[in-house]
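Got a structure here, written out as structure tokens. Questions coming.
For this depiction, one protein chain was excluded, whereas all remaining protein chains were kept in their positions.
Moving on, here comes chain A:
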Amino acid sequence: MIVRTPTQRKRRASTTDDDYSVFTPNQQQLQQQQQQQPLIIYEDDPNESSHPNSSSSSHQMLCTYQCRQMVKSEFLDAFSTAEKQLRDYQSKFESLNDDLCKSEIERKKYYDQLSYSEQELAGAKGREKALQEQLMKEVTDSQERFQKHIMSHSELEVKLRKEVDVRRHAESSAASAKEKVNLLEEKLNNLSESTEREKNRLHREIARLKKESKLSVSRISANLERMECRASYAEKESELLKRQLEDHSKQLNECLHQKSEIERKLLSFTFPSQEVSTTEVYTLVKHLQEELRNCESEVQEARRLKSLSDNIELMRERLSEEKGRRERAESELLKLQEVQLSMKELEDELMLWKFAIKEIPGISCSDDLPIKFAGLQKEVVDNMMKVGEISARLKLTEVALEAAENGKQLTETEAALTKEKTEELTFELKRLELTLSSVSGERDRLRNEANTWKKQKNVGPAGEIKNESLIQELEASLAEKECSIRQLENKLSDQKEVISRQYKEIMLLTERLNNEARRIKSLEREGDRLRSEISLLESKLGHGDFSAASTKVLRMVNTLAVDNEAKHTIEALRTELQKTKDKLQAVEELKGQSDVGNLIDADISEKLARLKTQIATLEKREERYKTVFAEKISVFRRACCSLFGYKILMDDHQRPNGIPVTRFTLQSIYAQSDDEKLEFEYESGNTNILANGYASQSEIAHQIEIFVRKMNSIPAFTANLTVESFNKRTLS
């Protein structure tokens, strides 16, 4: 059976290619089915009879031979056209295959590029991750370090505040101590000035008193010497008289013995020899009477001598008494001077204490003074202790400050390093962003190209779907990375803000540190100044000054000098005692001998009288000489004074080594005050000028240097001084 096919439209040859393209997929599928299915000639199918339903169709499908031929021709035409179309389609297919290959190649290329860019992205992301991790680590480390530094800074700040407070307290206490020290120093200066003035005045008075005492002592010594001479003379006389007394006593005894014999003889001779020798008896009696008278006169002389010796003893006793009185007077004078000195010192001290009581606040009576001074001293000592402690703390804080500064420098360097690193990271980020942007641009371009390629070819959906899924995955990953990059950027910006804040804080802390360092230096200078003041005060204390409130100075009473003097005096007294004892014994012997009865020879009485007259004449001559000498010496002194212009006072002294020297005091008649005196010492032909207040003046000392030391001429010096003082007097 021939399948009756509907008549096909007659197609134009030009439109065949176009129609091919216009065919719908269903039509294309039908054509393909038709092409695939073989042409079956429709014949009546014997089976159709059996199938009455199919007969209608066969009737419909029956055509004539012509129709068959026509159909054949049409079929052949269609077949040729189909073959043409096929060829066209094949060529198109080939071209499309070529295009597909090209597109595949290009797709592969793009895929490779994509993979490369993905790899680059992954690498960049890895690097970014690593950098971010490193950054995070560094940021965390720097944060930790900053936190630590901030903690340390805060601790140091607290310490600094404490030290500043302590320093303020110490400064205030040091200032108050300084003020007190200044006040005390002023008082000390005033006290020292007043003591020096008093000392000078006392020295002058002592010098004057010494001179007066020396003059009095010299006078007394002269008197003593005179008395001693008299006493020695009297002793010698008494010895002589004693010897004479002894002789006379012996003679007396002999006379008595003779007298007794004579009396015996007289008694024996009275009876028998009355007639014989009356004249002899008369002469004997007369002789004896004369002798008796002589003896009586000698006894009277002896008694007078005895009275003289008693007087001598009395005088000696008086001498010793006067010596004792003189010594007592001298000792009392010394004591008086010491008492006066101590009195004046006490008065001065009282005045000073009164002034101190008035000036120092918080004191109502003198008992409060030592307490106040002790308190002040304690305060000073405490303040010095505090100053020492503060200086030690200052040193510790300096050390801590130095450590903090070092730490600050370290942190600054680290901050600079982190800054640099952050800058590098930012640069890196920017670069990555640029690469990302470039990669995203590339991606977009690729995407557009892929879309265009998709549009051009709706073939191979599976590979394209894969590519699209890959691209979508890449895009999704890119989007994620972009989000993470943005987050990191946000974090970086936050950290930058934190770093900038910390940097500002560090700058503030460094400014504070610098201020504190300056304050520390100023405090160090003050501490050095206080230490120098302390050393000065310590040197003053070391000089020997002491606080009378807490300290007293003691010394042994019986010093070696006193012991020596006492020993000397004891020895001298012992020798004098021995001498007086010897004299007493001698006088007692004399007394014993003179009590019996004295026979004095006429020669001895004459000798005595002669000696006495000689003594009297010598004494008179001595007194005359003295008066004449005094007159002459006064005339001589007045003449010297008028001729040379100086009042000269002569005084004898004895040096500690026992050498006697003569001291001359010269006062110019043109002197304007009593203090202008020159002192010279004369010893065995050498004259030396002595130092005193007047000679130590600059002008006088200069003249002494020139005339005395260099030119060795004291007269030239005195003459020059006279001329200068005369000029001053006349000018004034």
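In the analysis below, contacts are C-beta pairs under 8 Å (C-beta built on N, C-alpha and C of every residue); 3 or more make two chains touch, one makes a residue touch a chain; residues count from 1.
One rule holds for everything that comes next: contacts and distances are computed from a predicted model.
Note on the omitted subunit: UniProt lists it as "Mitotic spindle checkpoint protein MAD2", one of the names in "Mitotic spindle checkpoint protein MAD2", "Cytochrome c oxidase subunit", "Actin-like protein ARP6" or "glycerophosphodiester phosphodiesterase". The residue touching the chain not shown here, chosen from A:87, A:486 or A:709, is A:709. The chain omitted from view is touched by exactly one of A:550, A:713 or A:727, namely A:550. Touching residues on chain A toward the chain that is not drawn are 196, 388, 538-539, 541-546, 549-561, 563-564, 655-657, 690-691, 695-696, 701, 704-705, 709.
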